[in-house]
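The complex appears here without one of its protein chains, the remainder shown in place.
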Amino acid sequence: MPDEPTPISAEQVQHLANLARIALTPAEIEHLAVELGSIVDNVRKVTEVATPDVPATSHPIPLSNVFRPDEVGDVLTNEEALSGAPDAADGRFRVAAILGEEQ
Amino acid sequence: MGADKLLSFEEAIEKYEPVLGFEVHVELSTKTKMFSGAPNEFGGAPNTHVAPVDLGLPGSLPVVNEQAVRYAISLGLALGCSIAESSRFARKNYFYPDLAKNYQISQYDEPIAFEGEVEVELDDGTLVRVPIERAHMEEDAGKLTHVGGATGRIHGAEYSLVDYNRAGVPLVEIVTKPIFGAEDRAPELARAYVATIRDIVRSLGVSEARMERGNLRCDANISLRPRGQEKLGTRTETKNVNSLRSVERAIRYEIQRQAAILDAGGTIIQETRHWHEDTGTTSPGRPKSDADDYRYFPEPDLLPVMPSKELIAELRAALPESPAAFRRRLQAEYGFTDSEFRDIINANLLVEMEQTVAAGAAPAQARKWWLGEILRIANARGVEAGTLITPLHVSELIALVESGQLTDRLGRQVLEGVVAGEGSPDEVVKARGLAVVSDDTALLAAIDEALASQPDVLDKIRDGKVQAAGAVIGAVMKAMRGQADAARVRELVLERAQA
Partner (left out) sequence: MDLTRLPASELAGLLSTGEVSSVEATRASLDRIAEADGDLHAFLHVAGDAAIARASEIDQLRRDGRELGPLAGVPIAIKDVLCTNDMPSTAASRILEGWIPPYDATVVARLRAAGMVPLGKTNMDEFAMGSSTEHSAYGPTRNPWALDRIPGGSGGGSAAAVAAFEAPVALGSDTGGSIRQPAAVTGTVGMKPTYGGVSRYGAIALASSLDQVGPVSRTVLDSALVHDVIGGHDPHDSTSLRDPWPSFAEAARAGAASGSLAGVRVGVVRELDSEGFQAGVRQRFDEALALMQNAGAEIVEISAPNFEYAIAAYYLILPAEASSNLAKYDSVRFGLRVTPGETATVEQVMSASRGAGFGPEVKRRIILGTYALSAGYYDAYYGSAQKVRTLIQRDFAAAFAQVDVLVSPAAPTTAFRLGEKLDDPLAMYLNDITTIPANLAGVPGMGLPIGLAPEDGLPVGIQLMAPAREDARLYTVGATLEALLHESWGGPLLDRLPADFGRSAARESGQPDHLVPAPGPGTEPDGGTA
C-alpha cells in the first residue's frame, strides 16, 4: 500500500459510529477523524508483510473440537437474570419502543 | 396492505420466469442451548431458561453443545451435503434488543455442511431436485413483545419487553441455491420443499419441526426475470412464513405482485417483506442497503469444529431412510395405486401407516381407518390425525374388528373411547362393555322375544320371503344395543324358521 496518508472523513466516522451505535458529538467526530487517520496510517503497515502465502492465525494456541455435553447447568433464576436490568416488567427486560425491524 | 397491484398468476408466469430460493431455520431439539447449559424448552416463565451467556453478561463465554453439532452433521448428511473437514463459527454483528450480545454467533465462510441436494415430490408425484448451498449452525434470538398501540406489532408500540428464553437455542439454517424451472408450480414447489425439510428433520429426530411453534421457519426468496433474459431479477425475501399453506400463498402473491410492477415498467426493490396470514398479502420491511455491514469475523471465543471421518461415518450409518425412498418402498410393499398412496401422503399419515402395518394390520385396513374415521375426527377437531391415536392402538383396533370381536360400528365407538383417553382398545372394550355378543343363548333369547311380537315372520320366511328376517334382525340388534354380529343373528333366525 502506498505511503500517502489515509484521510478519514467525518462522514465516515459518523457511519462507523452508527454501526457501533454510539452517539458522538460533532467535536468528538472531528477529533476522531483526525486520530483515526493517523492510527490507520500506522497500523496499515501490516499489509507490507501479509502476503497471500501466509495463513491467518485467529487463535494463539490451536485447539479444535471443544465441546460441552448436552446437560443442563448454570441456569440463572429470573431474579438473577433481571438483577442488573435498568428497567423490567413481567419478568422481562423493558426497553423503549423499537424503530427498526428485526434483522 | 392489500393495496398492491397484482397481475394474474397465469399472465405473470407467461411473461416472467420465477427463480426461488429458501432459507429454512430449524430449531434443534437438544436438551440445552447451543452455547450454554440453559434448558432448550419451549415456553416457560420469561427469562428462566437463561445462563449468563444467553443474556450476554460481561465475562460470560460460549461453549459448543456437542449434541447440536452431531444433529447438524446428521442433517447435513440427510441433505446430501458434504461435511466440512474444518468448520468454524463467526460473529455477525448488528444491534437489536432481542440479540443479547448484539452479535449472533453463526457460521460464515466455513459452514459445517455444503453442496447438497434434496428430492422434493410434488402433489402429482413429479420429482424435483432442489440444490442445497449450505447448512450452517447458529443461535436463535430472544423474543420481543410489543406493548401499547392497537396491533401488538412493532409500529405504534409504547415499549417492548424482552424474554431471552429462546436466545441461544441451536439452529441449523439450510440455504438453497437458486431454484430454476419451477414455472407455474413454483408455489407448490415451495410448499413441498418446506414439507420435505420438515419430514427429513422429523425422521432424523433432530427437531420437533412444529411450524406453529417456530421450530421450523422459512424465509422465501423470489425474483422474476422476463422470458429470454439471462440476468437474474432483483429478489425480495419474505420472512417468517410459518405454515406450509402460507409458503405456497406467499410465493404466489409475490410472483403476482412483482410481475405487476415489472409489467408497469417499474423496478423491484431489494427488501425483506412480511407475510400477513390474515390478508394473504406481503408488506415491505427493511430495505437491504449498504448499511447492512455485519462485520463478520471468526468467533475468537470458539475453536474450529473438525469432525473426524469416524464420526461422520457413524452418523451416516445411523441415518434413517430418506423420506422419498421411504415413500417408494412403502408404496411397493402395500401395493397401492399412485392415487391411493398420495391420499396418505397428503394427509401426512405415512409414518402412522407404516407403524400401523408394522404392528400387524393389513395395509388396506390401516388405510381405511386412518383416512376414514380417524381423519374425520381430526378434521372436525382441527388437529393432526397422528396426534389422536397411536399406530399400535389402531392396529389393535383393526385386529379386534378383523377377528369379529367388534363390528365396524363398535370399532368406531372403541376408537372414540381411545381418542377420549380411556385407554387401549382392549381397555375401552372392557370398560364400555362393547364386545360383540357371541353367546348364541343370549342371541336366541333376544330372537324369541322379537318373534313373539312379530309372529308372522317365521311363516313369511318359510314361504321364501327371506327378507322378512330383516325386521327381526333389526329388533335383535336394537335389543343388544348393536353389540351383536348381524350375520350370526340372521343365521339363527333362518335356523329357527327351518326348525
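To keep things simple, chains are lettered A and B as they appear, and every chain counts its residues starting from 1.
Rule of thumb we're sticking to: contacts are C-beta pairs under 8 Å (C-beta built on N, C-alpha and C of every residue); 3 or more make two chains touch, one makes a residue touch a chain.
None of these values were measured; they are calculated from a predicted model.
A.B. asks: In the full assembly, spell out which visible chains the left-out chain is touching.
C.D. replies: For the complete complex, the undisplayed chain touches A, B.
A.B. asks: Return the single residue from B:Leu6, B:Val24, B:Ala38 or B:Val64 that touches the missing chain.
C.D. replies: B:Val64
A.B. asks: Would you mind spotting which of B:Glu208, B:Asp301, B:Glu416 or B:Asp440 touches the chain that isn't drawn?
C.D. replies: Touching the chain that is not displayed is residue B:Asp301.
A.B. asks: If the missing chain were put back, which residues of subunit A would it touch?
C.D. replies: On the subunit A side, contact with the omitted chain comes from 1, 8, 12-13, 16-17, 19-24, 28, 32, 35-36, 38-40, 42-51, 54-61, 63, 66, 68, 74, 76, 80-81, 83-87, 93, 95-100.
A.B. asks: What residues on subunit B make contact with the chain left out of this view?
C.D. replies: Output for subunit B: 52, 55-64, 91, 93, 95, 97, 100-103, 160, 162, 164, 290, 293, 295-297, 300-303.
The rule is short, and it goes like this: only the chains that are shown with their structure count from here on.
A.B. asks: Suppose each chain is reduced to the average of its Cα coordinates; what separation in Å results between subunit A and subunit B?
C.D. replies: 40
A.B. asks: In their shared complex, at which residues does subunit A touch subunit B?
C.D. replies: Residue positions touching the partner: 18-19, 21, 58-59, 63-78, 81-82, 84, 89-98, 100-103.
A.B. asks: With touch defined as at the start, can you tell me which subunit B residues reach subunit A in the complex?
C.D. replies: On the subunit B side, the touching residues are 30-32, 36-39, 45-53, 55, 57, 63-69, 86, 93-99, 102, 141, 144-146, 148, 154, 157-164, 239, 272, 285-286, 291, 293, 295, 298, 300, 302-307.
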